[in-house]
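Pasting a structure here, questions to come.
Left out: one protein chain. Kept in place: all the others.
Showing subunit A:
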Amino acid sequence: MDAIHLLIEGFSLAIQPANLVFAAIGVLIGTAVGVLPGIGPALTVALLLPVTFKLDPGGSLIMFAGIYYGGMYGGSTTAILLNTPGESASVVTALEGNRMARAGRGGPALATAAIGSFVAALIATAGLAFLAPLLVKVAVKFAPWDYFGLMLIAFVTVSATFGASPLRGLTSLGFGLWLGLIGLDQLTGQARLTFGVPQLLDGVEVTTLAVGLFAIGEALYMASRHASKPEKPLPVKGSIWMTREDWARSWKPWLRGTIIGFPIGALPAGGAEIPTFLSYTMERKLSRKPEEFGTGAIEGVAGPEAANNASAAGTLVPLLTLGLPTSATAAVMLAGFQQYNIQPGPLLFTQHAGLVWGLVASLFIANVMLLVLNLPLIGLWVKLLAIPLPWLYGGILVFASMGTMAANPSVIELLLLAGFGVIGFLMRRYDYPVAPAVVGLILGPLADSALRRSLQMSLGDPMVFLQHPSSAIMIAVATVALVAPFMFKGLAKFRQDED
């Protein structure tokens, strides 16, 4: 119970008025940058680092934590309202969230995202406080072959985001995988498919593809249909708050999303995207109304949003216990620690206990502040949908382009964005789902390097994947998930033939 005692001490540091102000500034900035596509929390924290050098370490780290959590909240808002994910972890949220918003249920979608994020972050922050040293021991044992097993499961589950036609889904996934090959091969440093364009050596940025396919594609599609038959989204239908049924359908996905998100976020190469895919699939399978998926199922927003925020807290586990930043924002926060001569790592919890627990406590506080800030804003956000469509989509085009340019000011990047926009338009026009393309770009390079690292360690022996129980189990799960539906179909057909 030592930890509880330390946590109470942490709260006494975090509720000092000055630190509360820092937390408030952090969540405000974080929400703002999360809403704008392209400008992520990493860039914001990097810009603020020199400014905060003069402040005391506690205050500025508390502010950074606020920005970090705030960015996660903000990213989902645009995904739901405008079908424009602010960052890649919100791609899945856009699938159901935007359908809900179009049907006049933007309010409940935003509410379940905000409350789900709150619940998930609360539980995951508690997990960070009490389980971090334990969890990290498991996490470092996660070897390349285990990552490969996890990727296989992710690939199989992605089929849930395919929509009606698996063939169209696979085509879209293949496009994403192909994009994922572009750039320097991480293991050998050789260029692949770059055609001599140096800007392509780092590969295609996930946010550029997501913003291009989703936001620009959407805007072009709307424009193409506007003249013939203008679509009128319902700004608000029914209550803007969650109904009793919404609550009943949301709380389990929140908890399940948290359970998936936190441990995967804590893996050194886990990330926030994979848990959102897994959560979406799980909710779709478990839902009593699976037919609503694709037309605006609240579970499809609640689960992935919870998974997203839980993984954000999970990311702090390797950062604080190993000094290992697993996301760009965490890398910048590491620099923040170092500028006060504090080295996160195995000794951080003992050497700077006061600071760590102050940070954990302020994560709790930032989380409460975000909920208080976001719930009243929902009423304001849904008004966005009342803006006449040409203006709204004109604004989206401007923001999407500006955001991309802010992240990476290059002509090539803008051309890519425009190109992806046109592809996104064509995919919508011919009814291909866009999400699998983004998924392919995220998972492809991860699976590629996990596979080849494993083989490099085993000197080329493929048995390495089956010799380790953990990876063997994951591969078996993926195989069963892939084959079982066909087997059942085949069996059913076989019996029919016999009759």
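Operating definition for what follows: a residue touches a chain if its C-beta (ideal position, glycine included) is under 8 Å from a C-beta of that chain, and two chains touch if they have at least 3 such contacts; residues count from 1.
Methods note: contacts and distances are computed from a predicted model.
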Query raised in the report: Of the options "Multisubunit sodium/proton antiporter MrpD subunit", "5-oxoprolinase", "Tripartite tricarboxylate transporter substrate binding protein" or "NADH-quinone oxidoreductase subunit H", which is the UniProt protein name for the chain that has been left out of view?
Result: "Tripartite tricarboxylate transporter substrate binding protein"
Report task. Check each of A:Ile15, A:Ala32, A:Val156 or A:Leu184 against the chain that is not shown and name the one that touches it. Result -> A:Leu184
Query raised in the report: Considering the whole complex, which of A:Ala223, A:Ala269 or A:Leu397 touches the chain not shown?
Result: A:Ala269
Report summary line: Full-complex touch with the removed chain, picking from A:Val21, A:Val422, A:Met457 or A:Met487, is A:Met457
Report task. With the missing chain put back, which residues of subunit A would touch it? List them for me. Result -> 42-43, 45-47, 49-50, 53, 139-144, 184-191, 198-199, 201-202, 268-269, 318, 322-326, 328, 331-332, 335, 338-341, 343-348, 408-410, 453, 456-457, 459
